[in-house]
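Starting off with a structure, shown below.
Removed: one protein chain of the complex. Kept in place: all other protein chains.
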Amino acid sequence: MADTAITVHHDEHHAHEHHGPQGILKYLWSTDHKIIAMQYLFTGMFMGVIGAFMAYVFRMQLAFPGISVPGFGQVSPGEYNALVTNHGSIMIFWVAMPVLIAAFGNYLIPLMIGADDMVFPRINRLSYQIFLLSVIVLLASLFVPGGGFGGAWTAYPPLSAVGEYNQTSIGASMWLLAVALEFIAFLLGGINFITTLMNSRAPGMKAYDIPLVCWFIVIASILFMLSVGPLIAGAVMLFFDQTIGTGFYDPARGGDPILWQHLFWFFGHPEVYVVLFPAIGITIDVIATFARKKVFGYKLMLYTTVATGVLSFFVWAHHQFIAGIDPRMANIFTITTLLISVPIAELCFVIIATLYGGSIRLTTPMLWALAFMAEFLIGGVTGIFLGASGADVYFHDTYFVLAHFHYTFFPIAIIGTFAAFTYWFPKMFGRMMDDRLGKIHFWGTIIPFNTIFIPLFVLGMGGQHRRIYNYQHFPELAGEGMYTLREIATISLLVMLAFQLVFFYNCIMSWWKGPKAPKNPWNANTLEWTTESPPPHGNWPEGLPNVYRGPYEYGHPDREEDYWPQNLPA
Amino acid sequence: MAFPKPQATLRSSTGIPTGRLAIWWVLASEVVIFGGLLGAYLMFRLGHPEWAESAAVTNTWIGAFNTFVLLTSSFTAVLGHQAAERGDGKQAAKFLVMTIFGAATFIGVKSYEWWYEISHGYTITSNGFWAFYYTAAGLHALHVIAGAVIMGFIAVDAWRNRELQRVELIGIYWHFVDVVWIFLFPLLYIAK
Partner (left out) sequence: MAEHNDKHGQHGDDAHGGGHHVDYRKIYLTLLVLLVVSVVGPFFEILWLTLITAFGIAIVKANLVIQNFMHLKWEKRIMKWVLATSLVLMFLMFAGISSDVMNHEGSNWENVAAQAAVERGLAAAAGLEIEEEDIEPVVVGFNARNTFNLVCATCHGQTGDGTGPAGAALDPRPASFADPAFWTTRDMDRILTVIRDGATAVGGSSLMVGWSASFTPEQIQQLADYVASFRPGA
């Protein structure tokens, strides 16, 4: 009967309420956005462990060349290439995106806008299933004859197109297929997020009453949708080159490898902002809650982010400065690249202004949020060196680039994730995490993070190039000093990985035996804190909330308490 | 098969019905996919004047006929939308079936066209022009097939006077498939 179309009669809907599938089927077949979010979260975190293991292996090889790495064995050159390729691909496509966008987007958006689910729950489920398929294809690619793809996550042809060159022809095609499936999953998911945010807000929630984290996740989804198209076209062309022998990227057949580079980076650059924006959104929401202060310049932040997103389409060829592009283009891209640092800097200032005068509570989520800003700032300023095409002639493909993007990606994918996870854990799992263990984990992650990557800046400036499996073969890079720096980086990584055990222990013990979480343990304003922890199916079975004010009314003079939830009538 | 729609689906803060809003976003992403592919083709085509010889082989009459078929199917699709607006599910379903029939004709003609070209030695690996020809038209054809399949499900629902709003939505998608072909036709057939 099509007359479920009757609008907004929550009591009738309540009477028809479905509880969704039960038992094991709940996890295979559920369309509830919270379950799907958990699926993305756990899959993403699982892939994070795999990506981290790969980093462990290749860093051991780099610091102690030729050793038999515990848990892996000796690393051959081909295996090294496969490890770095898949580490990069996994961390971006199968950790950062699923956790920051798919998991937290799915979980938070309906809750924060006062809806009972996403607008297309079945497409939501389909998007996870396609994503899971992409995970399976990628992991399978590591075990086929030849091993995992070894042509770098950027997959430049002819290396990526010709099996004889990359020596991993089956792995290469499976990798490409996995990436394509992941793109499709996120296109489908993105449509859900955008449509839900645009249309399904609680009565009374105007555009500027939406929490910034929701805005930023949706802006990221839009950025993704608009930039991935040309790469999908390019990937189809690369797949044909790999499998049926077309010559789209083969110069001898009239093709052009530079075309792939352009298509890849036209997407690749906006992609870094696709993962950045959700992390910033999370940071802002956490900071507002724990500074007990309204965000300084909500509209400023929003429009700045939109401007950054637009500008991000104009900078892509800074990844190709020494690839032989037209030098006039290089000039233009240098200017735009340097320009894009301005809105990001502005976001930093807005966050500082938000903190200023606030009543700061240094809880674990707050520590992560503050660390995000500090570390990302370092990453951002080192990008300026790289954006200047003259300097980039030296820096391109050195470890300076690598340290730069780890100083940006790590805050995004890891620090941002931990900020969100520790902040919303009570809501998601109904228990409070141990704050002391959280802080130990925090310091045990942040300090080694810096001691891993600062040496890599130095190595990069010293001329150490990327994607080389053994620097002992190059006399100018095999000196004592450089060797020591590599050792420091690797040992720091081991320390950091060890501290992650604290996190896992904290998660499991808190989930099992932690104190039960109230509805609103942080005294925050946004709608997700007005329902049970964890929320039931349908989020507010007794009736969806209405909204009367913005999301950051902390310390309002008209109130006795220092917070003012969005759903309380005036 | 009543999947209970969440209240989220029924709301409309923008005034645009949710389904239609979503379809527009689907189209926006498809524009950049096809735009990327066709843009790449254009760059190559302009840089390779010798492709004109291969381009001359494509049969403009078949291309024109297929354009006619798709335009007509767009026409029947929008008539189906008109019928759905009136609440006439059965009529809408009939128009959708006509559109699907148009899709089938298009695919049939294309299959013949490709069989002819392949059997005369013009395969996807022959040269750059043919690589783009088969890839672009092939990607388009996949969208035609997928659209026709979904349209079939919607037609079944419409026949039973269910979910009539989806007739408009699949129509919008269908018109987009038509628009892509409107550009493919001159690119691959007329510009010789």
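First chain written, first letter: the chains are A and B, and each begins at residue 1.
Heads up, the rule we're going with is that a residue touches a chain if its C-beta (ideal position, glycine included) is under 8 Å from a C-beta of that chain, and two chains touch if they have at least 3 such contacts.
Just so it is clear, the structure is predicted and the values come from calculations on it, not from any experiment.
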item: Absent-chain contact - pick from A:M329, A:L437 or A:M509; value: A:M329
item: Contact partner of the left-out chain, one of B:F3, B:F68, B:Y112 or B:F153; value: B:F68
item: Contact footprint on subunit B, counting only the chain that is left out; value: 5, 9-12, 14-21, 24-25, 27-29, 31-32, 35-36, 39-40, 42-44, 46-53, 60, 64, 67-68, 71-72, 74-75, 77-79, 81-82, 85-87, 89, 127, 161-165, 168, 171-172, 175-176, 178-179, 182-183, 185-186, 190-192
item: Interface with the undisplayed chain - residues on subunit A; value: 2-3, 5-7, 65-66, 74, 76-77, 162, 164, 167, 199, 226-227, 229-230, 251-254, 256, 258-259, 262-263, 266, 313-314, 316-317, 324-326, 328-329, 469-470, 472-474
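One rule holds for everything that comes next: only the chains that are shown with their structure count from here on.
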item: Interchain centroid distance [CA atoms averaged], subunit A/subunit B, Å; value: 34
item: Sites on subunit B touched by subunit A in the complex; value: 2-14, 16, 18, 21-22, 25-26, 28-37, 39-40, 43-44, 48, 124-125, 127-128, 131, 135, 139, 161-164
item: Subunit B partner contacts - residues on subunit A that touch it in the complex; value: 1-2, 4-5, 7-8, 10, 13, 16-18, 31, 110, 115-122, 187, 190-192, 194-196, 198-201, 205, 225-234, 236-237, 240, 244-248, 253-256, 259, 263, 266, 538, 544
